[in-house]
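In what follows, a structure is listed as structure tokens, so that the remarks can point back to it.
Excluded from the complex is one protein chain; the other protein chains are retained at their positions.
Presenting chain A:
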Amino acid sequence: MTVMLLRLAGPLQSWGSTARFARRSTENAPTKSGVLGLLAAAEGRPRDADLSDLAALRFGVRIDQPGSRLRDFHTAHHADSDKAMPLSERFYLADAVFIAGVEGDRALLQRLYQALRAPRFLPYLGRRSCPPSLPIDMGPPFEDALEDALRTAKWQASRWYRRQLERAADMRTSTGPVDLDVLIDCPPGEAPHLSLRDAPVSFDPRHRQYTLRGVLTDHSAPPPPARRGVPAPHDPTSVLRPLDSPNSTTTAENSPRTS
């Protein structure tokens, strides 16, 4: 099958699947409806267009950098009438980086890739106020299975996050190498590990519709070590030859004889 990978990185992201009314929550990882909405917007599809071809794509995501949660107590006034809008609580993921992959028909993915390169509506990470900080484009679609493509893609975490992990490993506060979480659409016939109501049926603002989507969770292989052999901060003796200790001969004589 053909796979296309997208890099989703930004200062703020928000991917809701159960958000209702004044509490707008976010999942830990991009949702299928959010990413398909991004692709549909890039193509310039209207809100009430048919989505069945996009919904048939298989979707998976890898969490390269989980980010942290941010709660925003949101107040706003209407731009024209200056009336207070409903108070709402909005949740975001700060400093997160994900790789999302879609698998399906080659011609369709090729078309979506062209649309991403020249989007009709600007792509954003789950909410209009969350622009991407790195190019979403990770190269044209290629032949691979979705699981393998997500597993072998290069680790996209930012440099400060890698350094933080290295430092934690130096301090021995973390155990073992980091695994990256992978969430993939559950194939029909298997028991999903969790299910979300985020497979889009229609984005029509008058009647949005989503159906349940089964998800399999997995760990990908740990990312390759970022930097090996970090030198000590400043050790002037690392290049010098130590001399024998002046006492070494005497200690050898004084040591108890075993023979």
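Just so we're on the same page, contacts are C-beta pairs under 8 Å (C-beta built on N, C-alpha and C of every residue); 3 or more make two chains touch, one makes a residue touch a chain; residues count from 1.
One rule holds in what follows: contacts and distances are computed from a predicted model.
**Student:** Pick from "NADH-quinone oxidoreductase subunit I 1", "Voltage-gated potassium channel Kch", "Iron ABC transporter" or "CRISPR-associated protein Cse3" the UniProt protein name of the chain that isn't shown here.
**Tutor:** "CRISPR-associated protein Cse3"
**Student:** Which candidate, A:Pro46, A:Gly189, A:Pro205 or A:Pro242, sits in contact with the chain we can't see?
**Tutor:** Reading the full complex, the residue touching the unseen chain is A:Pro242.
**Student:** Applying the definition given at the start, please give the residues of chain A touching the unseen chain.
**Tutor:** Where chain A meets the chain not shown: residues 230-243, 245-247, 251.
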